[in-house]
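Note that this complex is displayed minus one protein chain, with the remaining chains in position.
For chain A:
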Amino acid sequence: MDVDEIINKPSRHPYQCIASVTKGVQSAPNVYLLAACGPRLHSDTGKDEPNGNDEGERPAKKQKTGSSAPSSPNIIKLTVSPDQQHAVAVTDDKVIHVFSVGLDGALQELSERAMPKRPCAIQVLPDNATIICGDKFGDVYSLSLLPKEPSETADATAGARQPQSEQPQPTEQEKPAFKPSATNLTVHTKRNLKALQAQQNQKNFSARKEPLKFEHSLLLGHVSMLTDAVFATRVVEGKERGFIITADRDEHIRISRGPPQSHVIEGFCLGHKEFVSKLCVIPKTDLLVSGGGDEELFVWNWPEFKLLRKFDIAGAMFDAIRGAKDAGKSAVEAAENAKELQPASEHGGKAISMHRINISGLWTAPFANGKGHTETLVLVASERMPALFAVPVNRLQLKKRTELTDCVLAHPPLDVVSIGNSVLVSLDCRSDDGGPLIHVYKLKQGPEAKGSILFDDDEEMMHKLSCLEKVQAEGKFDDKKLDDLLYGVASLRKRKGEDVPRVPHGDDEAEEQAMGVEGYGQMPKGEADI
């Protein structure tokens, strides 16, 4: 590759998160696509008048929210309330943004609240009033969708990341006297006693971390790093019960009761041998699909904590790699790039590159069965792999050898959302000028084996979304930073022989910083390390 090529290499920032909002009456809904591109959130009409009230190719609306300054925090999570009235976005500065969605799809920001740790999962509960938010540190909080007091909004962000200068420095008399927890009865060694003495003589202590200034409650927590959290409901004895299902890096899937009894753990779905990164509850069933670093996808009956079967996702992935050449040069390149470098320490030999499963997405989507009726399937993505894997929901439980169908894409998929029967797939085609950023498919049952799925292009929908492609012309970005934003799953894998947390989750300063603990310097440092 010559210099010219490097300079002129096309680069488009992909949409890292997409979601849909349905507005209007049920008979004539307007569907808007929300798409997050770096720090920006776009709202575009996906389709109009599904019932034949054709007004031609009406130009899609486009709105921009949030600033596009280069330093703006990127959006990492995006969700919509079940009643379609609000959208919630999380940015990588740990702030939860709540937007109202107008009838025309327009977004208006209502509140910003900074969480103590980086959120990794967010959902609006069916009551349309509560947000549950899981963070990487392992805790799951609930907070009201709309902050109760109007003043809360303004204060909320300041609460957790208050710059020291803005805070009036309390005079010495005002500050409660600091008393070390240790005494000369609890510490004995020479060094510790010296540290204790230093503490007792110390006069100035940095302020304790400000508590969050908005209403929130801790529902449950893991000591392990949390990777996903979903709220599920189930009707038992005629009454609906809520559950929170959480997954962590230490192979656990935990099922707790929903609020207000979230302190009760009902059970665990144990069987994964590697980290669990994604959960997908299948609506209207008791099925849960989970995936992570294992070579298989797990299907559970979650109310009974019972493993029903596993799907060989690694096998499907190798099929996809073999099939990549039919999907063009970019797919072959992406499949090659998906290899992970295994350090020599892992297997005793020399370092090698190989493909590994790192489940980065599980979604449900509609497809047309053999009779043309709409059914549901599960779509699976493994990080950086330019493919989607599909299996119909009604075959998840079958013990027979139903396999996953693989569909090779031109680029790695980042997010999936369904609008009507169209399945929108956001692709990381930063280096490809021609390909669409959002590829739209219509899925249907394949002719060969039962359970096989065909991915047909949905040209009509792609045309409607073409304005989203134009938005992309502007802006420069750093490839490495974009990788960090889009691809974090592979780093969850544990490395043998390393006694340090691979992903920051410990207590060293560097880890804390990487974890995003703000104002390390502001934390109480008064107490000696005894």
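We adopt the following convention: contacts are C-beta pairs under 8 Å (C-beta built on N, C-alpha and C of every residue); 3 or more make two chains touch, one makes a residue touch a chain; residues count from 1.
Please note the rule applied: contacts and distances are computed from a predicted model.
Trainee: Just by its UniProt name, which of "N-alpha-acetyltransferase 20", "tRNA (guanine-N(7)-)-methyltransferase", "Exosome complex component RRP40" or "General transcription and DNA repair factor IIH subunit TFB5" is the chain not shown in this complex?
Mentor: "tRNA (guanine-N(7)-)-methyltransferase"
Trainee: Which listed residue, A:Asp44, A:Asp93, A:Glu112 or A:Glu251, touches the chain dropped from view?
Mentor: Per the contact definition at the top, the residue touching the missing chain is A:Glu251.
Trainee: Check each of A:Val25, A:Leu103, A:Val236 or A:Leu341 against the chain that is not shown and name the one that touches it.
Mentor: Of the listed residues, the one touching the omitted chain is A:Val236.
Trainee: Of the residues A:Tyr32, A:Phe137 or A:Phe455, which one touches the chain left out of the display?
Mentor: A:Phe137
Trainee: Of the residues listed, A:Pro180, A:Gly451 or A:Gly488, which one is in contact with the missing chain?
Mentor: A:Pro180
Trainee: For chain A, which residues touch the unseen chain?
Mentor: Considering the whole complex, chain A reaches the absent chain at 137-139, 180-182, 185-186, 188, 208-209, 218, 220-224, 236, 239, 241, 250-252, 254, 256-257, 260-261, 263-265, 267-268, 270-273, 307-310, 399, 494-502, 505-507, 512, 517, 523-524, 527-530.
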